[in-house]
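Note that one protein chain of the assembly has been removed; the remaining protein chains are unaltered in position.
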């Protein structure tokens, strides 16, 4: 099997590795992940490689836990460390979406209901403007029948990436969701505000007095969304700065 | 009375006693128990004995607080320590279910509503797949009339165990619930994700626009559930590892 | 005015004063009070006197902040310290209810809705059994017209105590609630579990699919309630032990 070990894309700056490990802890601190979930980033110099922690609860990840993978999700440097079963989510999205530089997978609790019923997620406020472009739902049962619901191989990752298409966020029925972005910071931001938006949308729907008639909700509209999303990707990084500072106060990196 | 003190099943490895004490604190940290609730494990070498803390709030339990009981819930080594009034929940489930190695009893707040109305719990995501096998409700009033609602003797424990049958989780009307499993870790996992799932199901039902028509919710189905549950009992132990690490950071065991 | 200063009922054991100060902090830690709310206890040796902190946020109270009052809510030992505007809640309940030894007033957020609409609070589980005896609502507007909503003098306190009658908990429309008990520990327990029960009841009503038809909810019934409440006042003190231990870990008393 060692013949199949893919070659590394080269060394990555320690501060980027630290940011990726910090992203795991940020997602845990923000309630997006619990013992499960993972975040990856594309190798900054080798677009055919990506970086992700070994199989470990997100709140415990350190830079030393990060493994490099090729886009078929074969580890370049496992060194006996075990990999996440669902790393194929990441590899197949990187293959299908050259614009995506980072991916988050989570079971964020407020988001899960939207993957179980026919009510679409919408952007309740400017920080979640990226949701206004549409949030498709991947139902693994359609193509693969009864499974353990995990995206645990390449074909399942391909199917998920196909449903995701050009969107930033996709729901996974009876499982969770995926958020991606052009930078690590933006992918984390989107994962966090997808959860925040879901909480707001639940109460908004309750307030509107209907679980299905979404027409009465004055959500961010299609024309506003691209304009608002630019701000999220620039000035919105103030949130990342806060979260990164909070992680730094707890660890030495 | 000392003539009735049952004989011990023999010494238990200190690390297992520490894990059991840690399980109490984990359940408190995860919001499954507050000042009340308890977790037990079957004696690893003597299946006719089980281990559980003395009557004490779960967040305060240490290994030294653990008492050994026979399956009639008589203490082997109380040494003046008082026992939980509801230890019969544990003893009678161990009697009825040789496959069960650990039991959690809690008043987990999001779960209680499902024991009060006719809406069944269902598995909203893969981590709660064990709920897809069905969650029966024990109403102590049916057999015992007006009581203090506690399962405070053998017959009440037997009746609860009968309602539970072969399931992993049972609701107790106007009281709480019980979760069990083939290992301590799995029982704790199930107690935690029963609560998490209840929160998700409340919002899912609200989103579906109906408190009773559950047919519109694309929950984990019967074919998926056993497959997903295997993962929970294996790779899912990553959650236990996180929780155990968090307890270890606060105590010396 | 100094002629009107009532005489003290005599010294109180320091550990009781510490328990009363701790009760304030417990209520804050449990989310029952925020910057506002107060807890009092009847003087242990002088039933015509009660003890309560000076006007101060509950989380900051120390034993040195406790003032003694007569049942008209005149301070015995203010020494320049300011009193809560609503101390008359306490004084008038102690007058009307010789069985009451402690009173909690709070604006506990999940409870407030029940004082605003015609849906009665019911006991969703055994720990809240005391609610099964009925929870009346005091509307200050009925007798006093437009006010600042505060129970800021004797007559308003009398009117509240009349509405409360023999119950353990009363709602105050557009304001908050009062819980009382035969011991400090039980009054605190009831204030905490009134809030917990309110959260559970909100979700139970949502689950039952109706905000008004409470008949479908299998709450603690009238026969069960007195039996369950005995346990709360005895074994239920395990919760107080936990909370008191947590306060002791933060302060020296």
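Letters A, B and C mark the chains in the order given here, with residues in each chain numbered from 1 onward.
Assume a contact is a pair of C-beta atoms (placed from the backbone, for glycine too) under 8 Å apart; a residue touches a chain by one contact, two chains touch by 3 or more.
Computed from a prediction, not measured in an experiment: that's the story for all the values here.
Judged over the whole assembly, touch between the missing chain and the shown ones holds for A, C. One of A:111, A:219 or A:247 touches the chain omitted from the figure, and that residue is A:219. Touching the chain that is not shown, out of C:206, C:225 or C:239: C:206 (per the contact rule at the top).
Contact with the undisplayed chain is limited, among C:81, C:95, C:173 or C:216, to C:173.
Where chain C meets the chain that is not shown, the touching residues are 34-36, 55-57, 59-60, 85, 107, 109-110, 112-119, 139, 141, 145-150, 173-176, 202, 205-206, 210-212.
Those residues of chain A that touch the chain absent from the view are 123-127, 129, 196, 199-200, 203-204, 206-210, 216-221, 223-224, 227-228, 230-231, 235-236, 238-243, 245.
Going forward, only the chains that are shown with their structure count from here on.
Common neighbours of chain A and chain B, by the contact definition above: there are none.
In a homomeric contact, the two copies may use the same or different surfaces; for chain B and chain C, under half of the interface residue numbers are shared, pointing to different surfaces.
Chain C has its Cα centroid 33 Å from the Cα centroid of chain B.
Looking at chain A, no residue sits in touch with two or more other chains.
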